[in-house]
Each structure stands twice: as C-alpha cells, then as structure tokens.
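Left out: one protein chain. Kept in place: all the others.
Showing chain A:
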C-alpha cells in the first residue's frame, strides 16, 4: 500500500511469473525429451545429447514400429482405443444414469445408498485386482477383452460427479414440463435430462477415458495373450526386453510418444471439461 510501487510491483510480477515458468519447464522438459528422443536411432539415443536431432531417424523408427512383429504395436493401439473408448462410454452412461436418479428421485434410504457410493471412491482398486483375477479365472474370462472391460465400467466418483452436474445443469421445471406433455420417466431422462447434462457426461467420459488409457495394473494381472494387450502393457513388455536388446529402446520411446498424443490432444481441446470436473470435485 505504501512505498515506491512501480519497481516493487515489477519485481513481484517477475518473481510470480518466473516461478510459474520454472514449474512449466519442469513439467514440459520430459515431454520435450520424449519428442526429440523419438526421432533418434538406437545409436543416437544411447550417445546422449538428448535435446539435439543427432542421428535423426523418425521415419525409420515409425516404420520399424509399424513392422515389428507384424505390426503388433498398432494392434495394441486399437486395443487401447477399444478399452478406453467403449469402456469410458459405457461407464459414463451407467454413472450419469445413477447420478441422475440420485438427483431427481426421492426414495427410502437414498442418502445411505449414496454414502455407499462415496465409500466406493475410497477403495484402493489395486487391492481388488488380485481377487478379481481369481474370480475372473473361475468364471473363465481371464485373458479375454471382458476381463479388462467389465471392471472399468464402475467409477463411483463418476456417479458423484454426475449427481453434482445434474444438480447444476437440469432445472426441475424442464423435467416437469416434459412430464406435463405426457412423457414417461425414462423418456424424460433420455431426451431431456441426458441432453441437458451432456457437458457433464463429456467430463466423466474424459476422466474415465484417461484412467483406462493409463490403466496398467489390471491388464498386467488379467492378460497374458499379447494380442489383447493395451499400449501400457505392451510398452512395458518391450521395455523389459530393452535391457538385453538395446534395439528395443527406439521402439519403446517412439511408441511412448505416439501413446501420449491422443490424451494431449484431448486435454488441449477439451479444457473446459476437465476444469469443470476438477472444480466440481474441489468445491464439495
């Protein structure tokens, strides 16, 4: 409030923005390294000098990635798209339906039931992976697409978010008006509620898509057939080989870069949605 304001303010401004910039450098340099490393052949990669374009061979890396083992990498890519795309879509639908019901309807024991959902948010899911594996092997779905797809349909936090979003996006009058027009309850949900809460639906989808795309422990436990692997597991397997066989390094690095691209694109283009999700989570 006092003193020579201009130089002082200039100094503070530099300090604030400088610190933020430093944090950005820390966040981005591993990604920049990944980008430059993916352009190198095995020799250039192991020779160090990571931020240069020495030994530039991006084309060769991509070709080898596409050709190695009959193009298994892009098979993994499709698997990841399937697990994350189908899994997240179905999960969002199930979550929004439940969140909508919690918001719109009153019934006995509702808040107790919702408490159970919140309790589910706190369960450490990796502790469930082993018993789930044993259950899945009794039912005979171990080492199939279902073993990864079914568990990712459940996200208690998605139900919580959906309820918050329904409260924010769906005015009671809209539902009432549809009922007066003679629409049945499910019809009201389908054509009014779901449509109005669509931004929330996209948010739940985005977070679940990310979670499944990044999922590692569950597929590691459930899958042994390489043809069913998602990217995370495939890259892990290649990396385990790389210590004995350095030719795998460029495959792992280039494969990692391509695996990161879809999510980076999604987060850059859907900024409104992930911010909305984290805001709804924070202002409880």
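Keep this in mind: contacts are C-beta pairs under 8 Å (C-beta built on N, C-alpha and C of every residue); 3 or more make two chains touch, one makes a residue touch a chain; residues count from 1.
What we mean here is this: contacts and distances are computed from a predicted model.
A chain of this complex does not appear here, and its UniProt-recorded name among "3-methyl-2-oxobutanoate dehydrogenase (2-methylpropanoyl-transferring)", "NitT/TauT family transport system ATP-binding protein", "NADH-quinone oxidoreductase subunit K" or "Sugar ABC transporter permease" is "Sugar ABC transporter permease". Note that of A:20, A:78, A:177 or A:198, the residue touching the chain absent from this view is A:20. Remark: the omitted chain is touched by one listed residue; of A:58, A:81, A:167 or A:260 this is A:260.
Here one chain is not drawn; of A:65, A:88 or A:153, the residue touching it is A:153. When you scan A:85, A:120 or A:168 for touch with the missing chain, the hit is A:120. In the full complex, the hidden chain is touched by chain A at residues 1, 9, 12-13, 16-17, 19-20, 23-24, 26-28, 30-31, 33-34, 37, 45-46, 48-51, 94-95, 97-98, 100-102, 104-105, 107, 113, 117, 120, 122-128, 130-135, 150-151, 153-154, 156, 159, 184-186, 189, 210, 213-214, 216-217, 221, 231-232, 235-236, 239-240, 242-243, 252-253, 256, 259-260, 263-264, 266-268, 271, 274-275, 278-279, 281-284.
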